[in-house]
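And now, chain A:
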Amino acid sequence: MTLAIFLTLAVISVITALLMVFAKSPVHSVLYLILTFFTIAGQYVLLNAQFLAVVHIIVYAGAIMVLFLFVLMLLNLNKDTEPQKSAGWKLAGAIAAGSLLVTMVGAMHGSIQIAGAEQSNPQVGLVENLGKVLFTDFVVPFEIAGILFLAAMVGAVLVGKKDLKV
Partner candidate 1 sequence: MQSLTNRSRNVVNKKMNFWERIYLVAILKGMWTTLKHFVRVMFGKSHTVRYPEVKRPFAPVWRGWHVLKRDEKGAERCTACGLCAVACPAEAITMTAAEREKGEEHLYREEKYAAVYEINMLRCIFCGLCEEACPKEAIFLTDRIVPSDYARQGFVFGKDLLVEGVEPEKRIDVSVRQKHIQEKKWAAETAH
Partner candidate 2 sequence: MLEVIRSVPVEYYVYLSSVLFSIGVFGVLTRRNAIVVLMCIELMLNAVNLLLAAFSTYLSDAQGQIMVFFIMVVAAAEAAVGLGILVMIYRNTKSTDISLLDKLRN
Partner candidate 3 sequence: MSLLLILIPLLSSLAIFALRGANVRYVALAAAVANLAVTAAAWAGFDSSAAVNHAFSAPWVPQAGISFSLSMDGISLLLVALTNLLAPLIVLSSYNRSFGQDARYYGLVLMMIGALNGVFLADDGLLFYIFYELALIPIYFICAIWGGDDRIRVTLKFFIYTFIGSLFMLVSLLWVYMQTNVEGHHSFAWTDLVQVQLPEHTANWVMLGFFLAFAVKMPVFPFHTWQPDTYVSAPTGGTMLLSGIMLKMGIYGVIRWMVPLAPEAMHTLAPTFITLAVIGIVYASIIAIKQSDLKRLIAYSSIAHVGLIAAGVLAWNKTGVQGGLIQMLNHGINVVGLFYVVDLLERRLGTRSLSDMGGIAKSAPRFATLFMIITLGAVAVPLTNGFPGEFMLLNGVWKYNFWAGLAAGFTIIFGAVYMLRAYGLAMFGTTNDNTERFADVETRDWIVLGAIAALVILLGFFPQIVLNLTDASVNRILGAVQI
């Protein structure tokens, strides 16, 4: 059962990811990517990481991709103005990515094992558990992420500002 759900989701996510890459219109790409994100959220649920799944939806589907759509729509970029890269270039890209995949999988194949597989704490993905870890062990990175956000915010505002002078 679980395996079947996993495989279904996996197949859908790979297909939609490919469609995302190959879609001519950027808006379609965005929508395919959102579908991919939903399947990934499904995988999180399968992994009993519900909190993660919901946050994933909120952040990626709910915020980031909306931003993408926004920009696409504001700039009205859907016209197929994107000049396609040459076939050779595409082939090169495919070979590069393919060889990356083959190398990675080949190098890992057969040696994938998880060190702590004997421990079993199915509650690990629940929000209480995550909260404890986040606010004890990982509180420093949590604070540091604040700097990151502040910087990104200032940066985004700075970039987005229209020039006041002239």
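The candidate set was assembled so that all candidates are chains of the complex that A comes from, given by their letters.
The working rule: contacts are C-beta pairs under 8 Å (C-beta built on N, C-alpha and C of every residue); 3 or more make two chains touch, one makes a residue touch a chain; residues count from 1.
What you are looking at is a predicted structure, and each value in this text was computed from that prediction instead of being measured.
Of the numbered options 1, 2 or 3, all belong to the same complex as chain A, but only candidate 2 touches it. Residues of chain A touching candidate 2 in their complex: 1-3, 6, 10, 13-14, 17-18, 20-21, 26, 29-30, 33, 36-37, 40, 43-44, 46-49, 51-52, 55-56, 59-60, 63-64, 67-68, 70-72, 74-75, 77, 81-85, 89-90, 92-94, 96-98, 100-101, 104-105, 108, 112, 114-117, 119-122, 124-125, 129-130, 132-134, 137-138, 141, 145, 148-149, 151-153, 155-156, 159-160, 162.
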